[in-house]
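The structure under discussion appears below in the form of structure tokens.
One chain of protein is taken out of this complex; the other chains stay put.
The first chain written gets the first letter, and so on, giving A and B; residue counts start at 1 in each chain.
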Amino acid sequence: MMRRYSAWSLVREGLRGHTGWPEAWRKPERPQAAYDAVIVGGGGHGLATAYYLAKLHGMRRVAVLEKGWLGGGNTGRNTTVVRSNYFFPESVALYDFALRLYEGLSRELNYNIMLSQRGMLMVAHSELEMEIAARIVNAMQINGADAELFGRDQVMQKVPLLNDAPDARFPVHGAIWQGRAGVARHDAVAWGYARAASALGVDIVESCEVTGFLVENGRCVGVDTSLGEVRAGAIGLAVAGHSSVLAERAGFRLPIHSYALQAFVSEPVKPMLDTILFSFGTGTYLSQSDKGELVIGGGLDRVPSYGQRGNPPVQEQVISGLLEMLPAVGQLKLLRHWAGIVDVVPDSSPLIGPSPLPGLYLNCGWGTGGFKAIPAGGWLLAHLIATGGHHEISRPFDLARFETGRLIDEAAGAGIAH
Amino acid sequence: MQLFPCPFCGPRPETEFHYGGEAGKVRPEPAEAVSETAWADYLHAQANPKGVSREVWVHLACGEFFVLSRHTVTHEILGAEAMPGREA
Partner (left out) sequence: MSGWRLPEGGAIDRSRRLSFTFDGRPLTGHPGDTIASALLANGVRIVARSFKYHRPRGLFAAGVEEPNALVDVTRDGRTAPNLRATCEPLVEGLAVAAVNAAPDAGGDRQAWIDRFSRFLPAGFYYKTFMWPGWELFEPRIRAMAGLGRLDPDHRPPGTAPQIDAACDLLVVGAGPAGLAAARAAAARGERVLLLDDQPEPGGSLRWLGGTIGGADWHDWVQDTLERVAAAGGRYLAWTTAYGIYDHGLVCAWRRLGEAPDQLWRIRPQVSVLAAGAIERPLTFPDNDRPGVMLAEAALRYLRVWAVAPGRRAVVATNNDTAYRTAAALAEAGVAVEILDIRSDSPAMATCDLPVHRGRLPEGVVGRGGVTAVRAGGRELAADALLVSGGWTPSVHLWRHAGGRVRFAEELAAFVPDGAVNGLRVAGAANGRFGLAAALADGHTAAAGAGPAPQPELPDPAYAFEPAWPRPDAEGRQWIDLQNDVTLKDVALAAREGFRSVEHLKRYTTLGMATDQGKTSNMAGLAAMAELSGRSIPEVGTTTFRPPFVPVPLSILGGRRRGQFFNPLRRLQLEPEHRAADAAFREYGGWLRPAWYARSDDPGAGPTAVAAEARAARQAVGLFDGSPLGKIEVIGPDAAKLLDFVLYNRVSTLEVGRIRYVLMLSESGVVFDDGVVARLAEDRFVFSCSSGHVPAVRLRLEEWRQDRFDPARVFVHDATSHWATLTATGPRARALVEVALPQAAPALAELAHMTLAESAWEDVPLRIARVSFTGDRSYELSVPQSAAGRLWARLCAGLEGHGGRRIGLEALLTLRAEKGFVVVGKDTDGLTLPQDLGMEGPLRKRNDEFVGRRSLMLPDAQRDDRRQLVGLQVPDGAPPLPTGAHAVTGQGPQRRSIGYVTSSYDSPALGRPIALGLIERGRARLGERVRLLHLGAGLEATLCAPAFFDPQGARIDA
């Protein structure tokens, strides 16, 4: 039984030295021999999948197998932004579904994921960019997502620190505003799903690497792991940047390149930025964490890589972009920087659906945008595994689109130069 | 900042190079004879190895394409070859 979290339980425990809190989630040392479903990857997507399998589809024998520590991949390495400001209806349907699930998640999981819907500005720096911004805002509104087109004054009012000097490389013309966009505490999303899934009977096994797939009669019936063989009725793959590695073990290739995506954190300062800020000109984005640190990100690395570490060329690009946007931030220091390995697909849209190996299902290809999609990615993969078929929201994201040519190319649709 | 060895210019900073794709892909043609699967495979499927990788890169400064062998985790450089017939 899960011990409920609340202000009262906190006070009660406070009075007796917090000695009564149980483990947040059970920690089986090894997996059982067989499950109805096995999810490979103990990040947000994998844990959410297990949770929804148990919660919505009544599956009780579910395991999540994690190579390292829970939430240690991109779930614990991203810049925590959630938003649904996309161009194509298929994308808006997907990401807005995720955002709606996020909006109720703290209560659903009884775990405060600290969703802070402080809004996001995507700043445009020329009339051409304003035209593209208008195109995106209109697309979002028509597709049912909240969006506004801000003029220069509205933008400067939201972020007075923006560079408006005469020699600014990128003058502020206006911005796309999505008020429902926000940030959430990334670790809490993983821990909250883990705790809730565990309470529903899901086995979460850390330090358990999947080394191969059991195939019988052309169908995947389980996995080989560093802790022994595990059989399963269905297997879900939610391993982000390492999808190609597991696909190779399963005998197929994916349209994925793995790249490092870097993130940067400054020292904490008192509140100075109340929204999430992105610039089309610099490609840098940032928000301020509740702790006061600036959490900063930018473009992908240029060199395909599985090395989870930062490097100076991209650092210079992102940080110079940051200072060009917000010159006052030049007073601050960089505290930490790191990288996650993201799974980049040619059309920058995810892959959700059956894999070429029957019995094995995919949830990958999120590229730089996996965190914001965690609830939807898990929900949709659970639907696939439980029913064997697509939900309407995930259907357009099937692997088949690369053969028909029906790509959902967000970068292209948004008018970003190709 | 990694240093990549251009077969023509020697070691140069990574920012002077542009990734061209995995080495060894052969363009299937003529178009009429190529299945959708084969075309998708050529255009999109990647080995994306975690470990040793052979890739086509171009050195933007001299414009020469070449094959770079490197390790995608450690970033160790294992070798660089000019395209066949293009040796310096």
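We take it that a residue touches a chain if its C-beta (ideal position, glycine included) is under 8 Å from a C-beta of that chain, and two chains touch if they have at least 3 such contacts.
All values reported here derive from a predicted model rather than from experimental measurement.
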| item | value |
| --- | --- |
| Touched by the hidden chain, restricted to displayed chains | A, B |
| Candidate in contact with the missing chain, chosen from A:135, A:152, A:231 or A:249 | A:135 |
| Option touching the unshown chain, where A:319, A:376 or A:399 are the choices | A:319 |
| Interface with the unshown chain - residue positions in subunit B | 1-3, 18, 20, 27-31, 34, 36, 39, 43, 58, 60, 63-65, 74-75, 77, 83, 85-86 |
| Hidden partner chain, residues of subunit A it touches | 5-7, 9-11, 14-15, 17-19, 21-25, 27, 69-70, 72, 76, 89, 106-107, 110-112, 114-117, 126-128, 131-139, 141-144, 148-149, 160-161, 165, 167-170, 185, 187-188, 191-192, 206, 266-272, 282, 288, 290-292, 307, 309-312, 315-317, 319-324, 327-338, 346, 403-407, 409, 411-413, 415-418 |
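The rule is simple: only the chains that are shown with their structure count from here on.
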| item | value |
| --- | --- |
| Chain centre separation in whole Å, for subunit B relative to subunit A (CA means) | 30 |
| Subunit A residues within the subunit B interface of the complex | 242, 244-245, 248, 253-258, 302-307, 311-313, 346, 402-404 |
| In the complex, subunit B residues that touch subunit A | 1-2, 13-15, 17-19, 36-37, 39-41, 43-50, 53, 55, 72-75 |
